[in-house]
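The following block contains the structure, expressed as structure tokens.
For this view, one protein chain was removed and the others were kept in their places.
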Amino acid sequence: MSIMEELKNAVIKGHLDADAPYPPDMVGQPGVKDLIEKALEEDIELKTILNEGLIGGMNIVGEKFSSGEYFVPEMMISAKAMKGGLNMLEPLLVKEPSQKVGTVIMGTVQGDMHDIGKNLVGMMLEGGGFEVIDLGVDVDPEKFIENAKENPDAIIGMSALLTTTMENMRKTIKLIRSEGLDNKIIIGGAPITKKFADDIGAEGQSNNAGEVVGLVKNLLKSEKQ
Amino acid sequence: MSIMEELKNAVIKGHLDADAPYPPDMVGQPGVKDLIEKALEEDIELKTILNEGLIGGMNIVGEKFSSGEYFVPEMMISAKAMKGGLNMLEPLLVKEPSQKVGTVIMGTVQGDMHDIGKNLVGMMLEGGGFEVIDLGVDVDPEKFIENAKENPDAIIGMSALLTTTMENMRKTIKLIRSEGLDNKIIIGGAPITKKFADDIGAEGQSNNAGEVVGLVKNLLKSEKQ
Amino acid sequence: MKQNRKIKQLVISDENDLTFGKAPHPVECGKGLVIGGGQVYPEINFTLPSMTVEEDTWQEVRNQYSTIIEEICQRAVVLETSGIVVEFELLPPMTLNPQWGAEITQILRNTLDNYYEKDGLRSALRVTPVDVRDAERPPRMRNGKFWDKTYRSFELCAEAGADMLSIESTGGKEIHDEALMQGDLAGLIFALGSLGARDMKFLWSHIVDIANKYNVIPAGDTACGFANTAMVLAEKKMIPRVLAAVDRVASVARTLQGHLEGAVGPTKDCAYEGPYLKALCGIPISMEGRSSACAHLSTVGNIAGACCDVWSNESVQNVRLLSANAPVVSLEQLIYDCRLYNTAIEAGNDYSENYRKMLIESDLHLDPQAYVLSPEVVIRIAEKLVKCETPLAMTIQSARETVKIIEQAYNNKELNLNKGDIRWLGLMKTQLETIPEDESQLLENIKSGPLANKFLPEEYGL
Partner (left out) sequence: MKQNRKIKQLVISDENDLTFGKAPHPVECGKGLVIGGGQVYPEINFTLPSMTVEEDTWQEVRNQYSTIIEEICQRAVVLETSGIVVEFELLPPMTLNPQWGAEITQILRNTLDNYYEKDGLRSALRVTPVDVRDAERPPRMRNGKFWDKTYRSFELCAEAGADMLSIESTGGKEIHDEALMQGDLAGLIFALGSLGARDMKFLWSHIVDIANKYNVIPAGDTACGFANTAMVLAEKKMIPRVLAAVDRVASVARTLQGHLEGAVGPTKDCAYEGPYLKALCGIPISMEGRSSACAHLSTVGNIAGACCDVWSNESVQNVRLLSANAPVVSLEQLIYDCRLYNTAIEAGNDYSENYRKMLIESDLHLDPQAYVLSPEVVIRIAEKLVKCETPLAMTIQSARETVKIIEQAYNNKELNLNKGDIRWLGLMKTQLETIPEDESQLLENIKSGPLANKFLPEEYGL
């Protein structure tokens, strides 16, 4: 197995480093961190480590999840292992800023405390290599605006689970736009439909955590054109 | 029993004239037409005949219907008897135009063939003393506009039973307004909600034939203010 | 496949054999579903949310149907359903542009095929064009643009992948609507027993031909525009419930004509005359009850299931509920209902008989419309009907027997009636005394009355 194959496999299994207790049958074997170290020593390109090793591994995790073989707990463990790897690469990546995939500001809207869906989406995005700024729950429009100003390139993701808070998405988008901010906005949560998203002027919508990475990537692509 | 009481009763029972076969137990007794004749002979005011006798009787029919004692067939028979009476009064009423209660243009919107609800509403309105211009089913916006132009004081009533034709109400209202017509518009039909009516700019809405007379009267009142 | 042109005796004559999941003449359709062969299958029906159907929105219409069918199949797989019937009821513009109806049929067909291959989901697709002949007043039934469109819609949908063909046909409705509002039994009976029955023969001989040509199943029709209009009006207290009950049974002879022409079932879900048809010709029937409350309220939520072979939600818009889109919600409810039917059948006679009795007993005494769906009453009335020589005679007989049986039930304190109902039982009895069984006589009466100019006799071969 090549190092990249090994790295990919360590992400899939969620094995952070040789000392990590999970999965039991890999204890003692090199994990994500160890393999990245080795790869850097062997002068493998950062881009390759990131795209083939980490994101490549996470893509397979995503597939396993979609097919019903993996559940969220497994996915979280892989995401953590991947994040451990990313943390090592980050100081090096800043020197090559074009490598940064993108930033997403995530929050559950005002009045709403449901965050499981939002957290999952955040996790998937991190797994896809995005930086996620999580504003938590019950987030008022001002807080979204503040963060959008600081991150003009970021995509904003809003979640709402209550029929009585989904209207706060409309309000928030209005206020964001009235500040002259043009961040792309995506929304989600059980009661949200495509029609509603169109109605309130959100650029994207999904009811499926698995689709979100693709959705965000497409939005970024269309932005560049 | 005073003549007005008798007239009222004849309307309630749906007894048109002495020869009318319905109701069986009133055959041979004076009916609506006979009693109006008698009332005119006795110089009772037109207003009184209309309001106390005919409309008064029909009001009671409405009450009996609301309470579940009468059904539509009974109501139709009374409405017919009342109409017979109205026809006699009409030539006399034109001389006193202020007595005319009002006109309603009714139609089922384009693409929709359901007309039972619309017909019922029409009947109730006629029972309430209104003139009803029935445009039938599958009525295109142009036809509504044409009739509205001819009857600038008329209220327009539109009916739709399909979720796929209710949007044609929006279209029709837009076109009516774009012609500069300001007829009051009311809508109804099973899928129509208050919210939808507000949304598309209709002035009134009802899912209940029994309420419609009141609705239309209120609209006319507000117009006069 | 054609049934005898006249029914001489009941196919089911013991009320206990009029039960759910089993029909003397099962129908095999779609991907190996045997309807009436020992299992009850769910039939899921759906429609668009508030939107127009036109060139501009057509892509969105297609998306709606794709999403609905995808979500339905997914859920059916998760719930490990042994098979589903999917009904696509066209909307008027989809029959007026027959190609549109065919496009949607194709979308549904493809998705059902996919799920069969991928997950082994068994299914059958019922397609129901709109009877757009009703778009003219008085309607032309055998000529003209609207008849052509209706015919073409059947052809194209059959070609595009329907497994079964149905329709809610409207022959005679132009008279029935008026008569119903006037409580005029002669008009009702003329509309159903003469005009309706004649149009059913005409229409279904054509549908059966198309079905044979494309090798699909001519399933069945429904008196929806007649007796269900009456049911909805009774629900709104616009007409007495006893009138709606009489109208229901009076629609049997009309719908029967389709089966005499070769329709083999399952009948359309909204044909509450189904139990009578099952007794008369042994065909499997689709019925709807408590799980079609999304489409219309009713007083026969349980009893409607007593002898169903397919169990339907009638229709629901594709709107988002708290859990999922409404079609998925409906499907789930139907599946749980069917699990009960099928568990009862598997568990054996004790269970299925008890369950059937519960379904009947729980609604029977509260409404005359429920009462006339009880298998015992169905058999009693149907026995009288086989003796009639013509559809018109059958229709009159249905009305007379129904009035009699409801009156008896009321007198025996088996049935709750209110004052208005009781008054109307009397009114109907009087009316029924004077209606002639001779078709030309009845026609003359109608022609000399206020309904004369509402219909075109020649369109019914009169």
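The chains carry the letters A, B and C, assigned in the order they are written, with residues numbered from 1 in each.
Everything that follows uses one rule, which is that a residue touches a chain if its C-beta (ideal position, glycine included) is under 8 Å from a C-beta of that chain, and two chains touch if they have at least 3 such contacts.
As the structure is a prediction and not an experimental result, all values here were calculated from the model.
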| item | value |
| --- | --- |
| Left-out chain, listing which of the shown chains it touches | A, B, C |
| Of C:141, C:160, C:329 or C:442, the residue in touch with the unshown chain | C:329 |
| Contacting the left-out chain in the complete assembly, out of C:196, C:289, C:391 or C:420 | C:289 |
| Among A:27, A:92 or A:116, the residue in touch with the chain that has been omitted | A:116 |
| Chain not shown: contacting residue from C:359, C:425 or C:443 | C:359 |
| Subunit C, residues in touch with the chain not shown (by the definition above) | 47, 75, 78-80, 289-291, 293-299, 301-302, 315-317, 319, 321-324, 326, 328-329, 332-333, 335-337, 339-340, 342-344, 347, 350-351, 354-355, 357-359, 361-363, 366, 416 |
| Touching residues (missing chain, whole complex) on subunit B | 163, 190-191, 193, 195 |
| Contact footprint on subunit A, counting only the chain that is left out | 68-74, 76-77, 111, 113, 115-116, 119-120, 136-138, 162-168, 171, 191, 196 |
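Here, only the chains that are shown with their structure count from here on.
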| item | value |
| --- | --- |
| Pairwise touch network: line, ring, star, complete, or other | line |
| Remotest chain, subunit A as reference, centres from CA atoms | B |
| Among all chain pairs, the one with the most C-beta contacts | B-C |
| Whole-Å gap between the CA centroids of subunit A and subunit C | 51 |
| Intercentroid distance (Cα basis), subunit C paired with subunit B, Å | 34 |
| Interchain centroid distance [CA atoms averaged], subunit A/subunit B, Å | 62 |
| Multi-partner residues of subunit B (each touching 2 or more other chains) | none |
| Multi-partner residues of subunit C (each touching 2 or more other chains) | none |
